[in-house]
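A protein chain is absent from this complex, but the other protein chains hold their places.
Per-chain numbering from 1; labels A and B assigned in written order.
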């Protein structure tokens, strides 16, 4: 299981780093901006998870492979992003992949540190969503987590399933596989069919200005 | 005293969570957005306090009651917010209540960890103001802390009074009560009468563009 989790984790970092670099390309940044945003996005969620549970130094301070992965991802995107017809769709789909990976690896790391299973679910969701949130706040884009389509709940589903299934003593890799498919499937459905929850409307037709 | 502090703390979390959910309602988010923003706001200030003093895992990782309180607050607001005539005024007053509670519980927690009294005052102010700051930055509202009216200084007053009074060996609960009344009273006065400090004006009549 450890192998599958580590494997998912480094791929997830690379994928999120690519989404960060794609946002940098949309903002027409220079190569330094690509590297910075790719790194924030790739390791941001896991960094916040580690800080919250007190697993310091955080993971990438102990393992330089992670920042190097972000660096490589940023450079590759800088020289290849123009091959894609719609970088925004690529971004959304890669973000969905990374989300489905990180809700599992985040929950797994939290469990390995002995926290309460319910909190491990929350930390899995945080790992999956905060890298993208930091990316969007720093770049002044509307955070995906704020959009109408199902997003955070897909990460929550994956984390809950994973934490629940690892209690059942299933064969190695099965909980991660099921949780991954559920989380990615839900987010993918939301992307394809625009699934979302109803938004709050107190009094239809009335606008809520900032003051 | 411990009882009063714990009691203030959980009520403060619920109150700040409600303010977060009210901002979510103003932004017409879905139920997931309500839960996320309520949770950021309810536990954000205390989380940053715990990270800064190294009290990790942070408080809510050890006590799932806190996230559950935020969850419940968000759901209740989602189904009841339309009963209020002006959700923005409710938000401002609840925020004032939470502010007056958290400056005390934050300072008390810092003192219990043995930090310098002056730093405990700063950490009390941080606990009281950062949850709301995160709420407003994530939701792209103008942070209350940036407004003209007295805000952060009310939290500072409460924290300073509390830390000062606990040195005096008063009966249990008296320092918290006095500090609460002072902080809430000052913030409430600012809300009612628009009290504020003069803003900086280098050369009246001149505008300061972004460049």
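Throughout what follows, contacts are C-beta pairs under 8 Å (C-beta built on N, C-alpha and C of every residue); 3 or more make two chains touch, one makes a residue touch a chain.
Bear in mind that the values here come from a model prediction, so they are computed numbers and not experimental data.
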Which one, A:58, A:72 or A:199, makes contact with the chain that was left out?
-> A:58
Checked against the full complex, the residue among A:78, A:102 or A:151 that touches the missing chain is A:78
Residues of chain B in contact with the chain that isn't shown?
-> 51-54, 56, 115-116, 118-119, 122-123, 133, 137, 143, 145-146, 148, 150-153, 196-203, 208, 210-211
Sites on chain A contacted by the missing partner chain, in the whole complex = 24-34, 36, 47, 51, 54, 56-58, 60-61, 64, 67, 78, 81-82, 87-88, 137-139, 141-142
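One rule holds for everything that comes next: only the chains that are shown with their structure count from here on.
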How many degrees of rotation map chain A onto its copy chain B on CA atoms, rounded to the nearest 5?
-> 120
